[in-house]
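There's a structure below that I have some questions on.
Note that one protein chain is taken out, while the other chains of the complex remain in position.
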Amino acid sequence: MRIWVINPNTTRAMTDMIAHCGRAVAGPEVIITGITSEIGPESIESHYDEALSVPGVLQAVERGERTGVDGYVIACFGDPGVDAAREVATGPVIGIAEAAMQAASHLGTGFSIVTTLARTIGQSAHLAERYGMQRFCRGIHACEIPVLELDTDPNARKVIAEACREAIEVDRSDAVVLGCAGMADMCRDLSAELGVPVVDGVSAATLAVQSLVTMGLRTSKRGEYAPPPVKRYSPGAPPAG
Amino acid sequence: MRIWVINPNTTRAMTDMIAHCGRAVAGPEVIITGITSEIGPESIESHYDEALSVPGVLQAVERGERTGVDGYVIACFGDPGVDAAREVATGPVIGIAEAAMQAASHLGTGFSIVTTLARTIGQSAHLAERYGMQRFCRGIHACEIPVLELDTDPNARKVIAEACREAIEVDRSDAVVLGCAGMADMCRDLSAELGVPVVDGVSAATLAVQSLVTMGLRTSKRGEYAPPPVKRYSPGAPPAG
Amino acid sequence: MRIWVINPNTTRAMTDMIAHCGRAVAGPEVIITGITSEIGPESIESHYDEALSVPGVLQAVERGERTGVDGYVIACFGDPGVDAAREVATGPVIGIAEAAMQAASHLGTGFSIVTTLARTIGQSAHLAERYGMQRFCRGIHACEIPVLELDTDPNARKVIAEACREAIEVDRSDAVVLGCAGMADMCRDLSAELGVPVVDGVSAATLAVQSLVTMGLRTSKRGEYAPPPVKRYSPGAPPAG
Amino acid sequence: MRIWVINPNTTRAMTDMIAHCGRAVAGPEVIITGITSEIGPESIESHYDEALSVPGVLQAVERGERTGVDGYVIACFGDPGVDAAREVATGPVIGIAEAAMQAASHLGTGFSIVTTLARTIGQSAHLAERYGMQRFCRGIHACEIPVLELDTDPNARKVIAEACREAIEVDRSDAVVLGCAGMADMCRDLSAELGVPVVDGVSAATLAVQSLVTMGLRTSKRGEYAPPPVKRYSPGAPPAG
Amino acid sequence: MRIWVINPNTTRAMTDMIAHCGRAVAGPEVIITGITSEIGPESIESHYDEALSVPGVLQAVERGERTGVDGYVIACFGDPGVDAAREVATGPVIGIAEAAMQAASHLGTGFSIVTTLARTIGQSAHLAERYGMQRFCRGIHACEIPVLELDTDPNARKVIAEACREAIEVDRSDAVVLGCAGMADMCRDLSAELGVPVVDGVSAATLAVQSLVTMGLRTSKRGEYAPPPVKRYSPGAPPAG
Partner (left out) sequence: MRIWVINPNTTRAMTDMIAHCGRAVAGPEVIITGITSEIGPESIESHYDEALSVPGVLQAVERGERTGVDGYVIACFGDPGVDAAREVATGPVIGIAEAAMQAASHLGTGFSIVTTLARTIGQSAHLAERYGMQRFCRGIHACEIPVLELDTDPNARKVIAEACREAIEVDRSDAVVLGCAGMADMCRDLSAELGVPVVDGVSAATLAVQSLVTMGLRTSKRGEYAPPPVKRYSPGAPPAG
């Protein structure tokens, strides 16, 4: 089974870390490949960034389809392009926000999301609604560390742990969802430190894709996710052309 | 990793079939054990049946805890006792309605549920709401075959296939969720026949529990799922005593 | 007219108090009988307790049916077993959470619930949603007094009054609902003290059942509340057998 | 205990019938008085009619307050002026739509409303939402008989029975709510004929008010229902002046 | 194009101010006329006031219809009588709460409402729900200045600015809606001072009506807003008679 974990931003170091997190949980029969988007911004912290990351995500999925990839993880907490990618893909496509929130919903009656910049809170709230997870999501909190500093800021881990602790207290939550792929490698430590389940979407989405493929389930091609109609493009080809 | 797939009714043949379905998808490191409830009704087709099945489910989970079971599947589509079981269990507990609906939500924009008797439609609708899946669930349809005849009625497969076909048409759905553990072994064939993903909750819940355990995630003991306070019982002991 | 006020826990002193509250408001033609559950926990403070109290509630209702009882109050704020009891009963069955919230909804634009332990807040919230009362319920507050100490803790009344006062302030509520049958006898005094209506579910449910019976209205047997199908039970009989 | 059943339209024959229905269910200690509005339209079948009926309702409540009335029923299914009346009244004020829907919510898992003209369906839907009863209301059906012909049209009973039967079938409902005070006297017969509970709001609201008064509960004066600020009126006095 | 801006209270000074605000934004082809209600209270600060203002609003609209007015603004933030007025009017009728909230929904992801007395908060919340604006409305705040003192209280502007500032902070809002026609002339200054869009409903509703008329769109007469059925009135005529 081959699963591609697509990093929608163009920062390769993040792809490596994400792929590592996917591999750490995937079954022995699964080949996890980290894919860095070739078009778009170096990190995603606005609707603008997110919109400009989608063509690269779609290009990656189209490339994957040509080589028979079984399923895809979209590894940015805004789940950019998930609907369009499902139109293109034969197998399942899952975003990390989607998978993380659903996983957390099994472990307690309510979770908090701890994310990077406050300006992305709206998108997380939108996704919670879109996935039916609003009833479990008790609050969304920003630690105000930019995505690319998660790795370099020596205080990042401590600031995030503090934000988690406060979120649990204020929201009376039972669990935490980390709202950025760039935080994927902090989950186990934070779980131990905080005494509540801390969910990383990259692992959760990897296992959710693996589970669907194991069950022989693919994206339905009957309705809204049927292959998109063929079109002429300006200046000449879609990004994957 | 040890996962118990608990059949909340007392019919052993159903337990065997369910455990088989769980085993068919579980990873090589996972030991799946089918557990038949020792107290309660032979099948679950009313709120009354469901209520009387819960003590047996809890007894099973308490037994599992004493032997270090890693996680539990509650294999009846009413997800009986899932909240109480989470209070008792250390590891994750997932109901098959919960897992099936979430799996289906990844594969299309809307699914139909095909269940046994019409009188159980309300409970499925209630669970769709409780899990946030109302926005994906486009309709719930009964085939009016009692649970224990799924196995013996020679027309059952055909009637269910027909109910699925009609559900897809009427609800304009992209996928189907089978609303009874007793239908678990029909999924692959129905998927092939109908041309849309048909989801079985037993497989989905088994893999969801396996995924959570793989990620090191357990039921949160911070809030509502903390161990229940110790009590005196009449006539003397709780069912697991 | 005969109404049974069923105490789902096994503590007789609480049954006596509850029956007294029901009698204090019932019409002259109504015979109120307090019924103590014969199976289950001495008090209900978790999903586990609640699940194990339901067989006793159903046993009581089945006993009542054999003697022609006209209607039933389920006198625990989790309304345990209300759906299953309606399948069994000919007359109306009303839970005290249901009745209290509906009564409060007539008296102001929003109420607060003051309950016992914080771990039961989730169940109250769930019931508020199930009964459509979410739009009136502005907050749920715990006084952290266990059910069986409501009667014995000399500070209970004062602590509850304080919790009510704070709830009204914080939630900007117009009314209070007391979230435990064990608080039923405190309502009138608290109403006077706080200057807002304080609603006791036992009185409210007793009068709601009495009202339905007076109007000749019984539980509908057309749909989900039709009598449950007959089943074989392990180890041999349902609790009422 | 004195309860006024206010007919918001100016047709006295309807007041008499309504008061009769209230008296038929009220307790022996209750004096029911039917009050005909002195200002406004002869029947209420539009937002316009409803708006122009409210001053008469308020005038009646103000009159009642001067003579110490204990509670009020607003006996038109649009529940006209219920919020304003609660500001004026000391005791409880309940509309018949409110009471009927809540009563029906105890008897089954879903009800249908059968009303007069299709143009009033929107107001019933609005009230179902306002009272949290949307989750129980499965459909609203018009029999297209104008209010004042309910009494004179020899086919009215038959047409309404037919509309109820169809509503139950189409909506898969367990109960029916009659959507007009002018249908109050048909409930018992229709219940018997249709085999499901048929709820009349006039009886239900009368008993709901009686119940609240019995419990010593009055309209909260803390928040939105505090007495309205005193004002100057053009042409000189409010309707009750 | 002729648009009437109806002041539902009887205070002429407020009408003048409102009409001025409408004129300041209307197109060169539009004649704005301020209309003072001839029946009802001098200001609207309760459900009671609102109910008693509606007959005057309807009288004004009926008068307008006789002279071929193209559209109407109802210039009180409770939007009194908007449904009934639409039954009477041929052209569009828009309330200022409706228009203000919709305008604000284009400018940010969430707004706060700053209104006069706390007792009107419920009505604003109700309208936010009715217009689908609940998802944008993050909070409703009272400055506790009565309507008729907005003009005379020398501190009013400062108190309102302070309430806006606090609302933005507490609710994390992007925009403010002023919740009273009497605040219409403060918007531009407050926008400049606070650095976020501050929306006045009078301007917004005037332009919304103007836009609909420009597009040739009128109130639909097909369904609920068809002309109301003709009725007999007590004491003899509807207010417009």
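Going in written order, the chains are labelled A, B, C, D and E, and every chain counts its residues from 1.
Just so it is clear, a contact is a pair of C-beta atoms (placed from the backbone, for glycine too) under 8 Å apart; a residue touches a chain by one contact, two chains touch by 3 or more.
Since the model is a prediction, treat every value here as computed from it, not as a measurement.
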For this session: Check the options A:13, A:31, A:170 or A:226 and report the residue that touches the missing chain.
Result: A:226
Problem set entry | Residue, one of E:3, E:19, E:58 or E:94, that touches the chain absent here | E:94
Seminar exercise, completed: The missing chain sits against chain E at residues 25, 27-28, 92-94, 98, 102-103, 105-110, 131-136, 168, 172-175, 187-188, 191, 195-197, 199-200, 203-204, 207-208, 210-212, 214-220, 222-225
For this session: For the chain that got dropped from the picture, name the residues of chain A it touches.
Result: 10, 37-43, 45-52, 54-56, 58, 81, 83-84, 86-88, 119, 121-122, 126, 129-130, 146, 223-224, 226, 228-229, 231-235, 238-239
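Assume only the chains that are shown with their structure count from here on.
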Seminar exercise, completed: Among chain C residues, those touching two or more other chains are 109, 122, 223-224
